[in-house]
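Presenting chain A:
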Amino acid sequence: AASQRLIVTGSSTVAPLMSEIARRFELQHPEVRIDVQTGGSSRGINDVRRGIADIGMVSRALKPNEDDLHAFSIAMDGIGIIVHASNPVRSLNPKQIADIYTGKITHWKSVGGPNARITVVNKAEGRSTLELFLDYLQLKNSAVKPHIIIGDNAQGIKTVTGNPHAIGYVSIGAAAYEAQRGTPIRLLALNGVTASVENVHSGIFPLSRPLNLITSRVPQGIIRAFIEFARSPQLYPLIEAHYFVPIDTD
Partner candidate 1 sequence: MFRLIPTDRLLIAILRIFAVNTVLVLLLILAFLLLESWPVLMQLSLTRFVTDTSWHPLEGAYNLMPMLAGTLLASMGALLLAVPLGMSSALFIVFYAPSHLATLYKRLIELLAGIPSVVFGFWGLTTLVPLINQWHPPGASLLAAILVLTLMVLPLITLTAYTALAAVPDELIHNAAALGLSRWGMISGVALPAAGSGITAGIILAAARALGETMAVLMVAGNVVQYPETVFDPIRTLAANIALEMAYAMGDHRAVLFVSGLLLLLLVMVLSSIAGFLEKQRHA
Partner candidate 2 sequence: MNANQDDAFTLGPLEAGPVCCDPQPVIQVKDLSLHYGDKIALDKVTLDIYKGCITALIGPSGCGKSSFLSAINRLTDLIPGCCVNGNIFVYDQDIHRSDSNVQELRRQIGMVFQKPTPFPLSIRRNIALPLNEHGIRKQAEVAAITEQVLRDVGLWAEVYDRLDTSALSLSGGQQQRLCFARALALNPQILLMDEPCSALDPIASGVVEDLICRLQGRYTIVIVTHNLAQARRIANYAALFWIKERAGQLVEFGRCQHIFESPSHELTAAYVNGVRG
């Protein structure tokens, strides 16, 4: 039985990757048991501060008022706009997206799509994807006129999958991973820049962010070992398989 337990909570973007990393780590350290819970970046911060979790997952850079925490980047990710695969629209610019999200554009026709109303999918408050997205479009959440509000990336993908006229935004990693598995969604190009891992890697894609692990104290012992393991080059293939961009720690 496991004698030591690590609780990791936070961003749903990082969680699938982290579960896999945790599994591999446990193989090497049979005495350790790692529980990965999702909920959102804020929950990661929250739980670490309250001491419920040992490590938090945060899919953005820490804010100035969070400098009591220690962050360790493990990968880069971008946020991509997704639509259903049957939607002929290939690209949108930030102005169009802002108009769609604030309700100024309500029809796909206005942006060259099919003759149908747009179903706007937004994220619930507290998700870092939402914060980054709004930040980029210079919008306040109160200005957004959504039709459906979702929690996780996966839920966003699922919603768009089920609704041919929906538009949403999720982690590029998650979207690409799903698209590759045959899920009928398409990542839209932003300002003509294709939403892809390469473009995030090379830094051309405008909507990108670091994925961090955070702790409340300087990591010691097994926590430190785990964080180091998560950042070690042997995991690069795994990170890439999840369509994130590994960061060279050196």
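Keep in mind how these were chosen: all candidates are chains of the complex that A comes from, given by their letters.
FYI, a contact is a pair of C-beta atoms (placed from the backbone, for glycine too) under 8 Å apart; a residue touches a chain by one contact, two chains touch by 3 or more; residues count from 1.
Predicted model, so just to flag it, every value in this text is computed and none were measured.
Trainee: In the complex, chain A is touched by which of the candidates 1 or 2?
Mentor: 1
Trainee: Could you please specify the touching residues of chain A with respect to candidate 1 in the complex?
Mentor: 39-43, 45-46, 116-117, 119, 124-127, 140-142, 146-151, 162-163, 165-166
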